[in-house]
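Only a single protein chain was left out; the remaining protein chains are all shown in position.
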Amino acid sequence: MNRSKFDLAVGVFVALGMLALGFMALRVGNLASFDGSEGYRLEARFDNIGGLKSRAPVKSAGVVVGRVESIKLDNTTYEAVVSLRVKPEYRFSNDTIASILTSGLLGEQYLSLDVGGDPSYLSDGARIVKTQSAFVLEKLIGQFLFNKAAESSGTSK
Amino acid sequence: MLLIGLEALGASITRTLDRLGLAARFSWGVVSVAGICLVRFSLLVREMYFSGVKSLAIISVSGLFVGMVLAVQGYEVLQRFGSAESLGSLVALSLVRELGPVVSALLFAGRASSAVTAEIGLMRATEQLAAMDMMAVNPLARIVAPRFMAAVVSLPLLAVIFSSAGVLGAYLVGVQLIGIDDGAFWSQMQASVDFRVDVLNGLIKSVVFGVAVGLISVFEGYHAAPTAEGVSSATTRTVVTSSLSVLVLDFVLTVSMFRGLS
Partner (left out) sequence: MSVATTDAMTDTMIELSNVRFGYSERVILDGLNLKVPRGQILAVMGGSGSGKTSLLGLLGGRNHAWSGEVRVAGQNVSSLNRAGLYGLRRQLGMLFQFGALFTDLTVFDNVAFPYREQTDLPEPVIRDLVLMKLEAVGLRGAAQLMPSELSGGMSRRVALARAIALDPTLMMYDEPFTGLDPISVGIIGRLIERLNQTFGMTSIIVTHDLNETLRIADRVVIISEGKVYRDMKPQEVRESQDPFIRQFADGLPDGPVPFHYPSPAYADQLIGEA
């Protein structure tokens, strides 16, 4: 086999590899979609974030509008500080409510933004004041049992 | 009796350390002349043909079938929880993070590296390397380095081809055969596969595997005993050592790459 045949075959091989990498990037992965490096930053504080992770989607009315950038714990208030990046084309009112929800019963957790009626908009670095923590099943069950117990002891009197 | 056991243990440790030292010096020698592949690109192209192009068929067919099996098995489990649409993300994540780099490295070790070991071992046994050395041509640069670099370059390409074939296989079974929604399949996949975290880390893995498998194959070939038996046992050692190193390295890399994520 002569040299040009090697060149051709190896060229095809490398092209195929690049094609596969492109397929990985655009069709399988999410390189083309919003990767959180642009847009403006917002901050929200929660009592409990449940299972929220960094890079989790930020949705409004079900549409992905950004991603969670980082999650930290504030050492004085013991609140979770979630910073997120929102695509520049979306704007949210000052009284927007941020809540942590779960997609489906067992799905991953995401941050939901629900717009209020305030005419002014959140700007870069602003803080979302109204937040609603993640719904934690154990706490809810505990609360339910406690209420039930209180109820039954109340009726027996 | 105990003393004899200890003695044997000590001897085998010494032997192992000796061989490791030899391997380290040899690896350094190979890496330091690997630049020849840039100067004489045709040497690398030729070896990429023999290790890369010739592994293409086995890699893509294996990838396709692994993807198809993953789809069938994954669907079995996922549909119990009513989340059959997550099949795309299950298959893609398994392939991109683990199966793509690992299985293609294992197949590569069996298909290409063993041949490289046998080839270099035979060249040594028939004094071809000595003849080259006597002609003032460094066999480490002319013969060994291109074969090593071919593994380093080919394996990542083969791994992404494997993963892509696997995703296509899962698509064929999951969407065309089982009937999962086309849009949900892809969008679930895109939502969970992160290019930088998953695809690039998978690629880094396969580069590391390429370095390991490449070095092992040329080392075993270059240091094979110059007999038929020596070459055949070197070939076996290449496959065994490569496979074990790939699996151990995979564990180490997975822990360091993905631990913080989940």
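Think of it as A and B in the order they're written, each chain with its own count starting at 1.
Note that contacts are C-beta pairs under 8 Å (C-beta built on N, C-alpha and C of every residue); 3 or more make two chains touch, one makes a residue touch a chain.
Worth saying up front: this structure is predicted, and the values here are computed from it rather than measured.
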Original post:
Wait, the hidden chain, what does it touch out of the ones we have here?
Top reply: B
Original post:
Which residue, B:T14, B:Q73 or B:T126, contacts the hidden chain when the whole complex is considered?
Top reply: B:T126
**OP:** May I ask which residue of B:L2, B:M135 or B:V255 touches the chain that does not appear here?
**Re:** B:M135
Original post:
Taking the full complex into account, what residues of chain B touch the chain not shown?
Top reply: 122-123, 126-128, 130-138, 142
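The rule is simple: only the chains that are shown with their structure count from here on.
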Original post:
Where the centres are mean C-alpha positions, what is the separation of chain A from chain B, in Å?
Top reply: 35
Subject >> Residues of chain A that touch chain B when the two form their complex >> reply: 3, 6-7, 9-10, 12-14, 16-17, 19-21, 23-25, 27-31, 33, 35, 53, 55, 57, 104, 106-107
Subject >> For the chain B and chain A complex, residues of the former touching the latter >> reply: 42, 45-46, 48-49, 52-53, 56, 81, 83, 92, 96, 154, 156-158, 160-161, 163-164, 167, 186, 189-191, 193-199, 203, 261
